[in-house]
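The complex appears here without one of its protein chains, the remainder shown in place.
Residue numbering begins at 1 within each chain, and the chains themselves are lettered A and B in the order written.
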Amino acid sequence: MYLFRWTRGKGRGISADTLGESLFQWLSTIVALGVVGVLALIAIVLFFEAEASIGAFGWSFLGGTVWNPQPPLLFGALPFVYGTLVTSALALVFGVPISVGIAIFLSELAPPWIRIPLTYVVELLAAVPSVVYGLWGIFVLAPVMRTSIEPFIQGIFGFLPIFQGTPIGLDKLSAGVILAIMIIPTISSVSREAFLAVPDSQREAALSLGATRWETTRMAVLRYARAGLFGAIILGLGRAVGETMAVTMTIGNKNVISVSLFDQGQTIASWIANNFTEAETPLELSAFIELGLVLMLMSLIINIFARLMVARVLRRGEGAA
Amino acid sequence: MKFPFDRDTRRRWIDLAMSGAAFVCVVIAIIPLGSILIEASVRGLRSLSPAVLTATTGQGGIGNAIQGTLILILLSALVSLPVGILTGIYLSEFGKNRLGAAVRFFVEVMTQVPSMVVGIFVYSLVLELGLIGLGSPRLVFSTISGVLALSTIMVPFVARTSEEALRLVSIAVRESALALGIPRHRTILRVVVPSASSALVTGGLLGIARVAGETAPLLVTAFGNNDWFRGLDQPIESLPHTIYIWATGPYVAQNQAAWGVSLVLVLMMLGLSIASRVVIRLRSVSR
Partner (left out) sequence: MATKLRVESVSAWYGEKLAIQDITMDIEEHMVTAVIGPSGCGKSTLIRCLNRMHETIPKARVEGKVLLQGEDIYASSPVSVRRRIGMVFQKANPFPTMSIYDNVAAGLRLNGVRNRDELDKAVLASLKQAALWDEVKDSLDKSGASLSGGQQQRLCIARALAVKPEVLLMDEPCSALDPIATAKIEDLIFDLKKDFTLIVVTHNMQQAARVSETTAFMYLGKLIEVSNTRELFERPREALTESYITGRFG
């Protein structure tokens, strides 16, 4: 494979232009490869640093529930993995229906004049920094959750274990709600594009059978775009898993695995954010980095899977998934 | 509510209800946005004053945080924009083969690395380099460290927006330049890049706005500092970091003041976003 081509100019030898050309191509190629090299470097450095912890605990790291910085040094990731999974699941439970509703509104129902401004407003949600969401979560959302919403839920569904215990406001539920808000722009914009890609002929087919607008959306749009929709959801999940500040500030920061959503918890990212700089021993530091590695792998796998799904839909164009 | 059981009417009611539900979803999404903007404006303005803006965080102000954020994003931009744009050029001009596809894929993957992980990566890298003699382990909490972390986040982002910007430059433009005998690299530098310049600038400004709001990586790199900027090898304060400390601290006055800092940060990001739009407007007017 040629990375560059020697062009033969008039006369002999290589002209300055050709040199400049190959030089430029070389330069940009090397820079690009260097960027990818940084990614490799991330993996290498993290594995290198995590080795001590991996060696000390092996697979039991993932199942361990104790984080003991004093001797005997024992570190386990389970409470954090649990917290990450619970808050991300909550984010999807709340975020997906709302995002799909928004996407349907923007692609099927909204009058043309309102589409662009509304789309812009929804994108604005993505521009708010995570730490500002956290601030809002602590002082606006959490009090409302604690005094109104959570007692209300407990009043009706309190027999379920996930809604028991004293509502504190800064708990897994609030963290899940904030995460849901944060992933709405991602899921709704990718879904909207998937819906817009559905050919009008599909909608016409449904309409001509006497379908209502909702039935048309259900039968022709949602079905046709379901692969793209699925990809959008997974992308949102990927974002939720890696989110740090807003979650740290609203989840209550307690390393416990508890069933109730009204209890505090901890995610991988929030635990690292809170305590990484307090690590006392090299082994603890290594454990933190192993945790980071786990987070990165989770996020990477989820995102690669999502991109494959979305790419498949965009490439095919057909709805047959 | 009485339901006329006629099937068609029921279908019409369901249709109406679903349309309403979709609209409600939009409203639900906008509520937090509105709430944040209102809180930031109301509570924020209350706690801001010229004194606050010029004092250090040690004195109860945010002057050093503003300075810190500016230094961090400017230095990161200095590093990331050339690297990111060059990578974008590679991807759009030379990246049509399998190697290019692989690079594109990995750059995309890089944009998804959680920012907290980027932070501990830079921490580890600087630490290890310091231990073997390149720099010093002390540098883990320093401006340089923060710039490295923010750049690692910014470069893939800028690479992606740059590639998209360059792709948009029509084939016609490129071919006419090549047909005139202009060599490839000059075509790219003198013709393609300039015509994509407004989109490139926009991508750059958006990248800067994005890292201006990053907190997590700075917790373990730039770390924080109650005083003005003291040197590249010293820890440095930043607006998002101040928000975090003040919001989670025990003093109510400080909690409220965190809204003021948020206002400043959001205004700064808004300013960058508006600047990027102005650039587009200016470029299209000057044509």
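The working rule: a contact is a pair of C-beta atoms (placed from the backbone, for glycine too) under 8 Å apart; a residue touches a chain by one contact, two chains touch by 3 or more.
Nothing here was measured: the structure is a model prediction, and the numbers come from that model.
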Touching the left-out chain: which of A:118, A:162, A:219 or A:304? A:219
Among A:90, A:106, A:211 or A:283, the residue in touch with the chain that has been omitted: A:211
Considering the whole complex, not just the chains shown, which residues of chain A touch the missing one? 111-112, 199, 201-202, 204-212, 215, 219-220, 223-224, 226, 318-321
Pick out the residues on chain B that sit against the missing chain. 7-8, 11-12
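Throughout what follows, only the chains that are shown with their structure count from here on.
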Enumerate the contact residues on chain B facing chain A in the complex. 11-12, 14-15, 18-19, 21-26, 28-30, 32-33, 35-36, 39-40, 83, 86-87, 89-91, 93-95, 97, 99, 102-103, 106-110, 112-118, 120-121, 123-125, 128, 152, 155-156, 159, 183-186, 188-189, 209, 212-216, 219-220, 223, 240, 243-244, 247-248, 255, 258-259, 262, 265-266, 269, 273
Parts of chain A lying in touch with chain B, wherever the complex brings them together: 1, 17-18, 20-21, 23-25, 27-29, 31-36, 38-39, 41-42, 45-46, 48-49, 97-102, 104-106, 108-109, 118, 121-122, 124-125, 127-136, 138-141, 181, 184, 188, 212-215, 217, 238, 241-245, 249, 269, 272-273, 276-277, 288-289, 292-293, 295-296, 299-300, 303-304, 307
